[in-house]
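The complex appears here without one of its protein chains, the remainder shown in place.
Coming up: subunit A.
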Amino acid sequence: MKQNKLGFLLVVMLGAMLVLGACSSGGSSGGSSDEDTITVWTMTPELEDFVKEYEDESGVKVEVQAIPWDNAHDKLLTAVASGKGPDVLQIGTTWVAEFAEAGTFLDLTDYIDEYPNFNPDNFYESAVETTKYDDQTIGIPWYVDTRVLYYRTDLLEEVGYPEGPETWEDVKDAATQLAARGDDQYGIEIPQVDQNFPFMLAWEHGWQYEEGEGAANFEKPGFKEGVELHHTFFEEGMAQLTEGKQLYQAFSDGSKPMFFSGPWEINSINEQIPELEGQWDVHVMPEAENNNSMIGGAHWTVFNNTEKVDQALDFINWMADPETQVAWYDTVTELPANMEAWEDPKLAEDDKISTFGEQLESTQAVPVIPEFETMAQELIDTLEQINRNDADIDEALKEYRNQVSSILSK
């Protein structure tokens, strides 16, 4: 009788051990245990081959784990929750605040003087801005990303803008003429789900987000002007409100001769619609009060509880070197954050890329606050109400300010 109870207990405990054992496997410390190996999480798979050169130079083995962007957020969440992450990790600029608030990263402020390539003066100012959270420097810029105007040179020439439109007035004029070509013809593609785009329009009308002011920021006139501009394109039929054709198809058949996008689009257009060669170009953002575009991209950060800080920093130092950055640009066409790299002929002598270089001079970063993501998503919903549901702009913005104050007060 007693034996049976013991047996029961034994089975239960064995079961529990099995279950708990399965949960806790996966190493006791962050990263890999071998002294000369560092683990790196990145969203760009090409890095795996790229680091071979560093491995040869330094003798340190770099274990690259590539995570697709779509899964990266969940993967990082798990790393934060369990405290078990890699040694070095790539972070998108818009995720900095959220994960920095959770204490994911090591503060690099004290190390900046130790490594020559960490000098903030080497990088675009707005890129460095997004590495800062709460007086900490949590990362070193790796590559940058911004938006410019892509346009069809032949079609824009027909309406009087062979070099592309300079100002938003020009864009509206050109788009009105182009949209008048007939049914299913539009002037421009205006992004409706891009979180940064509405903020870019507001910046260009002189709006700035001040952290202390909270929801009152959105009462400033520049913000409303940006929203009104966004709405004008849909209201007057210059841009298509519904999903419509696939963008490359519309760009190639001329029904949407202008759109905004980032540097990766150059290669994609060349690969997917090669017949368009010579009929398209890029132009810096149209100007209102200024022509500020957003700065995005990614930074290298060090996970907070890694034991291999020196190795991690040495790796980042190598990645931040101008020469490495040019080589990386060569590999995947991601734009160097290091300004010296831009002097390399590969970048400086490429017309389209140097337009991006020019645009990077006038960029700014979205506010580095953890609530940004939710705020931006609310704004997209608000714009949808205005553009699709004919909501009154003033009413909708008032409602948006209420939303923002409740988001910020959480």
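Definition applied: a contact is a pair of C-beta atoms (placed from the backbone, for glycine too) under 8 Å apart; a residue touches a chain by one contact, two chains touch by 3 or more; residues count from 1.
We adopt the following convention: contacts and distances are computed from a predicted model.
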Options "ABC transporter permease subunit", "histidine kinase", "Acetoin utilization protein AcuC" or "FAD-dependent oxidoreductase": UniProt name of the undisplayed chain: "ABC transporter permease subunit"
Among A:E35, A:D49 or A:E101, residue touching the chain not depicted: A:E101
Residues of subunit A in contact with the chain not shown: 1, 4-5, 7-8, 11-12, 15-16, 19, 73-74, 77, 80-81, 83, 98-99, 101-104, 184, 241-245, 370, 373-374, 377, 381, 384-385, 388-389, 410
